[in-house]
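A single protein chain has been removed from this complex, and every other one stays in its place.
Order of writing sets the labels: A and B. Residues in every chain begin at 1.
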Amino acid sequence: MSSMSQAVRGGGREWNATNVVGVALLGLIGLWILWNFIDSPTQVIQVAILGLCNGALYALIALGYTLVYGIIELINFAHGDLFMLGSVFSAMIISDWFGQETSNPTGWAVFALTFVAAMAFCAAINVSVDQLAYRRLRNAPKLAPLITAVGVSFIFQNVGIIWNGSAPKSQNAVLPGGSLEIGDVRVPWTYLFTVIITIPLLLLLTWIVQKTRQGKAMRATAQDPDAARLMGINTNRTIAFTFALGGAMAGAAAIMYLQNNGTTRYDAGFQLGLIAFTAAVLGGVGNLTGAVLGGLLIGLIQGLNDGAPHGLGQEWSQSVVFSILIALMVFRPSGILGSPTSEKV
Amino acid sequence: MSDLILDASQIRVEFGGLVAVNDVDFQIPTGSIVALIGPNGAGKTTFFNVLTGLYRSTAGTVMFDGQPIAGRAPHQIAAMGMARTFQNIRLFGTMTATENVMVAMHAHLKGGLWQTIFGSPGQRREEQAARDTAHELIDFCGVNGDPDEFAKNLSYGDQRRLEVARALALRPKLLLLDEPTAGMNPQESDDFIAFVRRVRDAKQLTVLLIEHDMKVVMGVSERITVLEYGSKIAEGTGEEVRANERVIEAYLGKAATHGAT
Partner (left out) sequence: MAVVTTPGTGTGARRLRRVAVPALFLIGGLSVPTVVTNVGAFEDRWFPLTTMVLCGIFVMFTLGLNIVVGYAGLLDLGYVAFFLFGAYTAGWLMSSFFFQIDPGIHIFDAAINPDSPGINLSFWIVVPIAAVVAAIAGVIIGAPTLRLKSDYLALVTLGFGEILPQAFRNGESIKGFNLSNGTKGIGPTNPLDMGWLSWTGVGKDAINVFDYKTRYYVIFALCVIFILISLRLRDGKLGRAWLAIREDELAASLMGVPLMRTKLWAYGVGAAAGGIGGAFYCVSLGGVQVDTFNFQFSVIVLCMVILGGMANVYGCILGAVILTWVNYTGMKEIGNSVNNTFGTEISVPKYQFLIFGIVLVLMMLFRRDGMLPAARQKHSREIDAQIEKIGTEGVA
């Protein structure tokens, strides 16, 4: 076998028409933000900050997609629903087991405990699903694990219905209520906590992937699973570890979502999952920094669409996010930070 | 109409910073059998991929049968009369041998959606004729297995021959063979030399092959072009190439390492 394995159709980044359109679209979004800002600066700053805080949540979920896609090229369709299960689980511990309804020192302690428990819970479920289902499909055609993931997503949703009921349930936050006020801009404390907690998590994740042995094994497996196996890396354990990391991020996102929104609903995962996936693609699927960037950007755009003077309003929120997804897939499937993919001849 | 079926000039392909094909000029006289040789990684398959439209060359032009191929999609170039086989066999595994060959007739078959749905007599006749042609081609190429067997179940040799049959179904003017004798024993290779000549004469086409087996190359080709590191280092008849110092250096000088790969 000779060493021919280059990108089909031009290896490098070409500035062709579709790329130009992609950049033009980004430019248009920028102009739209500017237009809103000139019209009513305070309102835009207000919704932008709220949007960015939501974006931090999307980023945490998007990391789960990007980690798994990076290593086994699977769009883990059930990831959003895993997040939903995490939020129901957190609500169960905080409200049902410990009966915490208000913000007080006991409530904070319970929150800290639940935070760790939710991460562990989601990580454990994610790893179990991988070992029970996806693992058997490593050599199967690509559609098989994807369809399996759709099935798992349905199963999770039904578990959510049984666990949480088919109607949304309101839950009390145990983190301090109220808002931070700077001039006319008001930011709820829970939103700020989301950002404060997200940052160290991201740093920790980056450190794990970049510096630890396990992280190196992950990167090697992502590059070439066969070669990694020959080099003595236990690829199966590495993939399981990746699922655990992604699950833990979803767990963290779940409990923060619970504190922000104060509801649990069985279909929350489907919506948020798709938004987060869009974020992952926007950043360049498989790229950790990209996922965070994408999450923040989507949060920002969504916040502005829902709340800014020239937005389409909340009833079009989903459509706006999906239109971004479709436009991206068509014009720049590799995302902002991703690199083009190739097929071997 | 020129007497060159293919005229490629100053072909350059870069991947990022890597130059895979370096300003190569390459002409193929109509009706000849020519070979493209060179050590592993010399850019031979890349060159094939440029000709068939899979890669866009960074610079240079390719004229095929008097027309430029620039900007044409692979299926359009195929329909112009350029067919190829693959280094690692790429048959449609779960389709029968006959169906594999019939897929390549796609560009020539007229039956559209409505004729197919209503099963017009013309469409039925056309399908039957296509099936017969496919069987003839399978016989012509010496596929021993059952034409109604799935391609993936055929023997290795049959799969290689079926790839040629499938390529011939395109009614090509130029047939590109990418390492056609890989994995064949000496007897089969000898048969193959005769077969390539037979194909050229019977189908009146031109053949370009990439080959590692020097016996096959010398035995079958009228002209040989040698690539090394993406550049053309020699060109001529078998005798001329064999006597060329750079070729000897490229091959013999690296014989030890070459053997190890």
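Definition applied: a residue touches a chain if its C-beta (ideal position, glycine included) is under 8 Å from a C-beta of that chain, and two chains touch if they have at least 3 such contacts.
The structure presented is a predicted model; accordingly, all values stated were derived computationally and were not measured.
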{"item": "Chains shown that the absent chain touches, full complex", "value": "A, B"}
{"item": "Contacting the left-out chain in the complete assembly, out of A:Phe193, A:Phe241 or A:Phe270", "value": "A:Phe270"}
{"item": "Residue among A:Ile162, A:Leu180, A:Leu204 or A:Ala227 touching the omitted chain", "value": "A:Ile162"}
{"item": "Hidden-chain contact residue, picked from the options B:Lys152, B:Lys215 or B:Arg246", "value": "B:Lys152"}
{"item": "Missing-partner contacts on chain A, residue numbers", "value": "8, 73-75, 133, 136-137, 139-140, 142-148, 150-159, 161-162, 166, 229, 270, 274, 277, 281, 315-316, 318-319, 322-323, 325-326, 329-330, 333, 341, 343, 345"}
{"item": "Interface with the undisplayed chain - residues on chain B", "value": "52, 54, 73-76, 78-79, 83-84, 86, 90-96, 98-99, 102-104, 106-107, 109, 111, 113, 116-117, 119, 123, 127, 131, 148, 150, 152-153, 166-167, 169-170"}
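Just so we're on the same page, only the chains that are shown with their structure count from here on.
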{"item": "Whole-Å gap separating chain A and chain B, where each centre is the average of the chain's CA atoms", "value": "47"}
